[in-house]
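One structure coming up, written as structure tokens, with questions to follow.
A protein chain is absent from this complex, but the other protein chains hold their places.
And then subunit A:
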């Protein structure tokens, strides 16, 4: 069967830097084509070329047998190519229907035809089996997974034959990912060509029929998914196999650095836990079980209202982030861009952010600190928004290293960063633990949580449901997380 889209020999340079070099990509109807590669490998650029946001320097795009050249995203949309962006492109204050038809509102007698807009949206939602979403609902009232559905409906409403998804699960919880799987499957079986960009190997292998690996702007391999293994893909991306991703576990467990007994607030009940020097404790649970609530409680963002709280054996009161920082508790937040960094400020200023705020302006060796987190940047005065996700996260870690924490709470520390950077973050966390810091790590990716943790606490419904030893199976964790027994 002829492909819907055939991109061949695509090259693209930005300011003399080659981002794509002679890349070919075919997208067939009824097929999910996974595009993988580290950040900076050229995935987004290739996607943007397809979507008309960038024009290739060389190469051609053939759509349904005809060569095309898109001047703008609008052109590509008209031709039936839609992108579902990583960051949702929805207006939270407008309704589902208004968002779906944004920029293409049907008009009747000079007015926007709301009835038709809502009926069309309802039809599309029904076609996807999403009966729970009302076209009139304000988008801000929907959970993130359903917002993603709205984004996909928006793509469908343009009669898209090709849908490109950029890290669609980055903002989703585990059970929401299942919904997305279903949705992608339904899109595929309706004959749409799906280009699926993701960092997560499991999704790539669950969903795709074909995998293309990019590295440094060139195509490394492109093959049917059933003819390649996860290890081979990872090796093609970074040149090292998967099982060497995680550093060795802790050899010894030191003194208790942080202890909470009977802690609770509006979201948490009877939380008792101890974090010791040298260990990495994993915190697992379904979305909404209270994992982040524990992180936010320990770090004074949404403080505990009951229970005892001790740091290094001393009773403390942690009622604000400032108090937590003063007691040596560091918080790598889930939302790196929103809560972790001042995006328009420099690497240097971000690194010094907490230190200056909580301990006054004493000079420290920022350069050395940044070297220790293996930051790759164009200098300490570069604005952090121009860094890749992985390097941004390294700046967040440096920011906390600058205050020599006793305890580090890391909420989804590898979210949305590439494989290479993930490995660095793993190593940094382990080095920190070895230096005597107690670490609590939260992750939605179970293989990662299990690979990293010296023991695993599992949450269910605002409580700690149980504790599992290092190397437990995913099934054991899921059983506790869903309210079963260990």
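By our rule, a contact is a pair of C-beta atoms (placed from the backbone, for glycine too) under 8 Å apart; a residue touches a chain by one contact, two chains touch by 3 or more; residues count from 1.
Keep this in mind: contacts and distances are computed from a predicted model.
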item	value
Chain excluded from display, named as in UniProt, from "Stress response protein SCP2", "Autoinducer 2 import system permease protein LsrD", "Altronate dehydratase" or "Sigma-70 family RNA polymerase sigma factor"	"Autoinducer 2 import system permease protein LsrD"
Selected residue (touches chain absent from view) among A:112, A:342, A:357 or A:376	A:112
Residue of A:92, A:262, A:469 or A:483 in touch with the missing chain, whole complex considered	A:92
Missing-partner contacts on subunit A, residue numbers	73-74, 77, 85, 89-94, 98, 102-105, 107, 110-112, 122-123, 126, 131, 134-137, 140-141
